[in-house]
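Questions regarding the structure given below will be posed in turn.
Missing here: one protein chain of the complex. Every other protein chain is in place.
This part shows chain A:
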Amino acid sequence: MAAADSPSAALRRDLCSRGIRLAGKMRADVVDLLDAYVEQQGLDASASVAAVEGVPLAAVERWDEQTGTQRLLENLAAYRAFRALLAQMLEEQREQLGEAEAGLGRALAALLLQVSAFAYHLEELLRLENRGIPGEEEEEEDGPPPPPRLSLFEQKLRGLGVLRELAQWAVRSVRDLRQLAKPSPATAAAPGLAESP
C-alpha cells in the first residue's frame, strides 16, 4: 500500500492512465484516418490486406498470461515499428499528393506524434520497471533490412495495413495498460504467471 502511494507508483499510475487515454484517442484517430485514407487513396474499405512486414501482430495467444514488462516490451517494439512506418507513409504521402492533401498529411503527422508519445510512455513505464530499454539503433541494426521499394498501389495497401494494425494495437495497448494499472497483486501475480510457463 505504501508502495502504491510512493511517487513512482503515482507516476506509474499517471503514465498508465495517460497511456490508456492516449491509446484510446489514437484508436479513435486511426479509425477516423482509416476512413479518410481509404477515400483519399481510392481503396476499398473491405479490401483484405496481408500482414505488414515488420509490424508485430496485436493478436497474441495467452495474452492474459503475459507479464507487465513483456507487455511493455511488445508494445514498445510495435509502436517503434509503427513510428517508422508512419514516418515513411508520411513521406510517401507528401511525395504522392503534395500539399493538396494537407489534411491527410496533418492527420498522419498527428498520428505519428501520438505513436511517438505512446512509445515514450512505454519507455517511461519500462524505466519504472527498472528494465533496460532496448535501443532503437541496436534494434534497427538487428532488425530486418529496410523493405524493398514498393509500387504505388503496394504503398497504399501497406499504408492501409499499417493503419488497421495500429488500430488493433491501440485496442490491445489500452487493455495492456489497464492490466498494468491494476493494483500490485495483479502486477505481482503477473511475473509469477509469466514465470510459471
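Going forward, a residue touches a chain if its C-beta (ideal position, glycine included) is under 8 Å from a C-beta of that chain, and two chains touch if they have at least 3 such contacts; residues count from 1.
In the analysis below, contacts and distances are computed from a predicted model.
Engineer: According to UniProt, what is the chain that's been left out of this complex called? Choose from "Interleukin-6 receptor subunit beta", "Chromatin accessibility complex protein 1", "hydroxymethylglutaryl-CoA lyase" or "Phosphatidylinositol glycan anchor biosynthesis, class T".
Structural biologist: "Interleukin-6 receptor subunit beta"
Engineer: Would you mind spotting which of A:Ala87, A:Ala110 or A:Leu128 touches the chain that isn't drawn?
Structural biologist: A:Ala110
Engineer: Could I get the residues of chain A that touch the absent chain, sorted low to high?
Structural biologist: Spelled out for chain A, the touching residues are 18-19, 21-22, 24-25, 27-28, 32, 109-110, 113-114, 116-117, 120-121.
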